[in-house]
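Apart from one protein chain that is not included, each protein chain of the complex appears where it belongs.
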Amino acid sequence: MARLFPQPILSIVIALVWVLLVNDISAGAVALGILLGWGIPKLTSRYWPDKPRIRRPFAVLEYFGIVLKDIAVSNVQVAYWVLFRRGDTLRSQYVTVPLDLTTAEAITALAGTITLTPGTVSADLSADGRSLLVHCLETTDPAATVAQIKERYERRLKEIFE
Amino acid sequence: MVIVEVVISLLVLVGSFFLFVGSLGLAKLPDLMRRLHGPTKATTLGIGSMLIASMLYFWAVEGNPSIHELLITLFLFLTAPVTAQMIAKAHILRETRERKALPDTGRSVGWATLDPAEADERSEVTRTISTP
């Protein structure tokens, strides 16, 4: 099994995307999806020498739930600021988030989450990849924002990936 | 049946409202980094709720389940942060004024956009993808 599917996560994602693209859960579509999930990782295996490790697959679901909830809440918050505040009264500034994460996948997931949630956009990474530049739309206490990002998202991602 | 229709209508209206808020943020806010917040957030939720409405309609009213829409939602949720970060990086590189406003990295090196050579050599990130 491990030799047939060297990248199990990639294979599952490819098969799933194929089924969604065909918009049909029939035996044929699923079979072709599994075939693609076997063939594409085989052909591109040179670009993927190692495989990303996911320690706790079920923590991923919990993380998705939290992020989706935060996206909904943050959208209402940002909509309020955009509609009822004058742009130049928003106290926006950059903050630096020091990272404990070291793998590329975990940092990518954290940066994506930060961009999608409460009034923050991740803008850049330091040259050694150990701190993240985040732009906040409205903040009075930068330290609290950083603490919230580290506590709420980074801790969970560290459990999932490392 | 009526309840389903009300839910679908509400989802469509909420979606279009958030798309409107995203564009309003883009037109109203005073500088690029603040403008970036409107489109990246409001539009993902806007499109997301519209696609949920469409999925619900074809599943509950027409009776042929359509899961297609999930793909677009997933794609937008994956790409919105990437575009936002690319625009922010290009902005930091081009605007000298913005560069001066950046905080310290807290490390011995600068930000990756401003010294790309350092970024390739001194990276401490563990990668599983081989780079040429």
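Worth pointing out:
Labels A and B are assigned to the chains in the order they are written; within every chain, residues are numbered from 1.
Going forward, a contact is a pair of C-beta atoms (placed from the backbone, for glycine too) under 8 Å apart; a residue touches a chain by one contact, two chains touch by 3 or more.
Definition applied: contacts and distances are computed from a predicted model.
The protein name that UniProt records for the chain not on display, among "Carbamoyltransferase", "Hydrogenase expression/formation protein HypE", "ABC transporter permease" or "K+/H+ antiporter subunit F", is "K+/H+ antiporter subunit F". In the full complex, chain B touches the hidden chain at residues 5-6, 8-10, 12-13, 15-17, 19-20, 22-24, 26-27, 32, 35-36, 38-39, 43, 46-47, 50-51, 53-54, 57-58, 62, 66, 68-69, 71-72, 75-76, 79, 82-83, 86-87, 89-91, 93-95, 113.
In the analysis below, only the chains that are shown with their structure count from here on.
As a whole-number value, the distance joining the C-alpha centres of chain A and chain B reads 11 Å. Interface residues of chain A facing chain B in the complex, by the touch rule stated above, are 17, 19-21, 23, 25, 46-52, 71-72, 74-75, 78-79, 82-83, 87-88, 90, 92, 94-96, 98, 102-105, 107, 111-112, 114-116, 119, 121-131, 133, 135, 137. Every residue of chain B that touches chain A in the complex is listed here, in rising order: 17-18, 21, 24-25, 28-30, 33-34, 36-38, 40-42, 44-45, 66-68, 70-71, 77-78, 80-82, 84-85, 88-89, 92, 101-113, 115, 118-119, 122-130.
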